[in-house]
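A single protein chain has been removed from this complex, and every other one stays in its place.
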Amino acid sequence: MKPALFDYLRPDDEEEVLEALAEAGDDARLLAGGQTLMPMLNMRLVEPAVLIDISRLPGRAEIEDNGNFIEVGETVTQASLESWPTLAERTPLLAQALPLLGHVQTRSRGTVCGSIAFADPSAELPLCLATLGGEVVLRSRSGTRTLPAAEFQTGMLSTACREDEMVAAVRFPTAEPGAGYAFTEFARRHGDFAVVAIAAIARANGIRIGVGGVAEQPVVRDWPLLAGSALDDALNALAWSLDAADDVHASARYRRELVRRLGKQTVAAALEARL
Amino acid sequence: MSTLGTAIERVEDAALLMGRGRYIDDMPVAPGTGHAAILRSPHPHARLLSIDTEAALALPGVHAVVTGEDARAWSTPFIVSVRQPMEHWCIAIDRVRYAGEPVAIVVAEDRYRAEDALALIDVRYEPLDAVVDPEATLGADAPVLHEKVGSNLVSERSFRYGEPEAAFEAAAHTVTTTVRYPRNSCTPIECLGLIAAYDPGEDAYDVLSHFQGPLTLHPVMARALKVPGPRFRLRSVPDSGGSFGIKQAVFPLIVAMALAARKAARPVKWIEDRLEHLLAATSATNRMTRIEAAVEADGRIASLRLDQLEDCGAYLRAPEPATLYRNHGNLTGPYCIPHLAVNNRVVVTNKTPTGLNRGFGGPQLYYALERLMQRVAVTLGLDPLDVIKRNLVPADAMPYRAAAGAVLDAGDFPATLDHGAREGALDALRVRRDAARAEGRLYGIGFAAAVESSVSNMGYITTVLSAEERRKAGPKDGAVSHATVAVDPLGAVTVTADSIPQGQGHRTVLAQVVGDALGLAPAQVTVALEHDTQRDPWSIAAGNYSSRFSGAVAGAAHLAAVRVRERLARIASQQLNARPEDVRFEQGRIFAAGNPGNDLDFRRVASLVHWSPGSLPDGVPPALRETARWTPPQLTPPDDDDRINNSAAYSFIFDFCGVEVDRATGAVAIDRYVTTHDTGRRLNPALVDGQIRGAFAHAVGAAFYEELAYSEDGSFLSGTLADYLVPTACEVPDPQILHRDIPTPATPLGAKGVGEGNCMTTPVCLANAAADALGVESLDLPLTPARIGDLIHGPESTPPRP
Partner (left out) sequence: MKRLDRESRHRVALTLNGREANGWAEPRMLLSDFLRHELGATGTHVGCEHGVCGACTVRLDGAPVRACLTLAVQADGRRVDTVEGLASNGELNDLQKAFRRHHALQCGFCTAGILMSLDAWLESNPAPDEGEVRALLSGHLCRCTGYTGIVAAALDAAEARRREDGP
């Protein structure tokens, strides 16, 4: 379990990263926190010719509160976002989700942008981003573009990020006054990827729900303020719409059941959390 | 003050805590040592058409590539313990029979390069149909794994004890259940590893590893390497990162890497990685058991009938099928069940070969037996605890000869059970369950009782042979342990023994045992347990398995220490003017009973033996090194009626627990767990509890999380630690541990085994509680939320109409 050979590049600024990306293209991989890429390298599931280490890119470890959203730079670790002093107040959904993402020892290096870029269907952060309706800032030598979460993630482990591009930042919308946020997941063990994860936002006039772990990517729905059997029906329809599949950890049917049941709990918790 | 029986801190810990352990991958190697990586079959079953190693050999830094051809030239297949023409080579020849089977070995200057070279080896396979299910493998259309054997059924034996047919005929009820015990593995955090060398001058191999024994496998390896035993020197490292039986499985790799060292003409080091470990190291057997009880109206069981179908994977790797026979004599558990019928079938399938794994056969047996006890209670409308109690062997029947031959040595099972129920507050738990149920929650209570066998009879495995075959092969029995105690010219004490520890604290306990006998503090006793087959005394029973340490090894150390003490007492008696039997040893002083003021320094008396043999009393030999050997006399070979006393001692365990099932997720939460043990005399209570907690944690894994899973076509599904789920601190609660010790006359110190019991009782206790909560009849492990969810979620809501 040792990586194959690769050249190692450590750019000194973003400019150099983009240059290196443009040069190496397909053969290169960005190394951020390494909590996903390093296991893949060790198992030789990927054998890039060039590794571009962005984990310590100067000046990119900032979390900026821009009023409507917080912007998280590409080297911000999950741990530093978790301990950002106003997180619970500004983005309560993230405050609930982050402690469920791996472990203290992986969050210390795993980055927020890396998780978004990797786009695992069971990952917490892409689900939060999709449910909050956040944005991804992509940069290449030809310029910067900003995509809404729904356009960024295109499927299981696939995104709109081009070979010569990097995720330069992620923008999470901040808490809306009066809205309630809830995040629940069911994982086999503490810190595991979710079997099913649910994010919910309760507003004065409606509910937004996001589901991770079942479809190929997070699925988000907007509903009016449903309750009782109307909510059950909506959750049931949602569960069936996700094309759940069987795997080692759970059957498709079990996953649909969790969507219905955890969905209900999470919506209730979000309603409860409204001010 | 003797520390024996007290929870002193471990002598092992300071070095380990400072990062100064000496595990296999920490050991120094000779300059030029090569590093090995193994090319493993991606197919569960295939013909090997060709192997092209040219490109790999051309890679700079690669020293050698070893294939089945080398194995054919320099080794023989491993011997199997049933008479079958099954060929198991250390590297595949002609055919691969499980995903992960070694096909080639690269030796290179470092592990990174060795892995680079693996990718350059070109192997052509012709894939064959694979079979992974033990029932399917018996089907007429199943692919036959070993053509020379001709069938996937490699052993079948029937046994009959007492009058089972008559008992079933006469019984008021018959209760039956069928269980499928899954594959799992105790997966120590340190994977396998070794350093092998070959000396062409003497045609001799030398291997350093954490192989844990049993040393019955030493002749197996020497034979495979085609050298006499003394020219296969096997040494053990000072520290091992856990084993739980698993490090027995390094033995085929020892042979393979010995060949690699020979081919590469340099020492070879191999450290298994986690992917290899999960895929191909070893596994517990998966077993299907149909168990049936003939039951009286009051719940008393007159007879059992067991049909056991044991799946040992692709090869019957020694000592298999020992998993199936290890508990043969005590198949009736802690119960008084006079009549018994057994049918045992052993099959091969396209899965990793099986081997030692904490509990060794116990988890499989008790999953069936204790699920049956619960089913008896439910079927007859009785309290499950009453059913257990009514069937326990009574105290006045001890020692008790069980139907199939086990001699339960000592204990008061009913009193221990009562102690556990009382001190563990079973009544309060029942109240808790009723309250939870009144609220509509899914809450259940489970029970399990077991005898935990320790110190295995070297002859039990021959129960797989018929009496006739056994007569031809010659008797096999006993379980010899060795320990040596020596005192040096300055009076310092050294102990060596044949235990090959894997982290359990044997050095601490032996220091306590020998210190106790010689009146010294444990700190004054140095224990060195690195074992060397060329220099240390050993028998085939040596090693770390079958919970033989506290009974057999500590027992032998005690006997050796007593002999040293007797010798010193004779010398001292002369100087003290006392009779030798009146000489006392305490706190480093030697004195006559009743006259502690007139004492001698232990060191002075000891030094006399070294410096002045001439002044010793007549008949006292001028040496202070004593090796004691001990074998339990009650371990005789199987008799002509197939009765076998498989173990020297049997501990008793009684567990109960309360669990709650989450209606939404199907997750089972342990609310309360109480485990009560009679393990004989406890030599160090903290280490005993540590063993119980460790086994409990393994059992929680087996109950809820762990399975080495295969798809139907033979591909392996649990290849990483993100797929094979080992419970963390968040998943393992703290059990309440209770003791009721009854020292056994069966071992020198009165101690019995303790490290495996909870792997036997806990999975089934938890399953019984889940069955109680859910009111279901059949329940197989692991109890995953998805599996439970499918039982409780009822009919699914239909999809909305479009």
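To keep things simple, chains are lettered A and B as they appear, and every chain counts its residues starting from 1.
We take it that a contact is a pair of C-beta atoms (placed from the backbone, for glycine too) under 8 Å apart; a residue touches a chain by one contact, two chains touch by 3 or more.
Just so we're clear, the structure is a prediction, and the values are computed from it rather than from any experiment.
In the full assembly, the chain not pictured is in contact with A, B, by the touch criterion defined above.
Of the candidate positions B:323, B:502 or B:631, contact with the unshown chain belongs to B:502. Within subunit B, the residues in touch with the undisplayed chain are 7, 9-10, 12-14, 16-21, 23, 25-26, 112, 186-191, 239-242, 244, 273-274, 502-505, 686-687, 689-690, 693-694, 696-698, 720-722, 726, 728-730, 732, 734-735.
Seen from subunit A, the chain kept out of the figure touches residues 1-12, 16, 20, 31, 34-35, 38-39, 41-43, 51, 53, 55, 79, 99, 102-106, 108-109, 189-191.
The definition used in the following text is that only the chains that are shown with their structure count from here on.
Mean C-alpha position of subunit A lies 44 Å from that of subunit B. Interface of subunit B with subunit A (complex): residues 111-112, 115-116, 119, 273-275, 663-667, 705, 709, 717-718, 720, 722-723, 725, 727-728, 730-731, 784-786, 789-790, 793, 796-797, 799-800.
Those residues of subunit A lying in contact with subunit B across their complex are 1-5, 43-44, 186, 188-193, 195, 232-233, 236-237, 239-240, 248-251, 253-254, 256-258, 260-262, 265.
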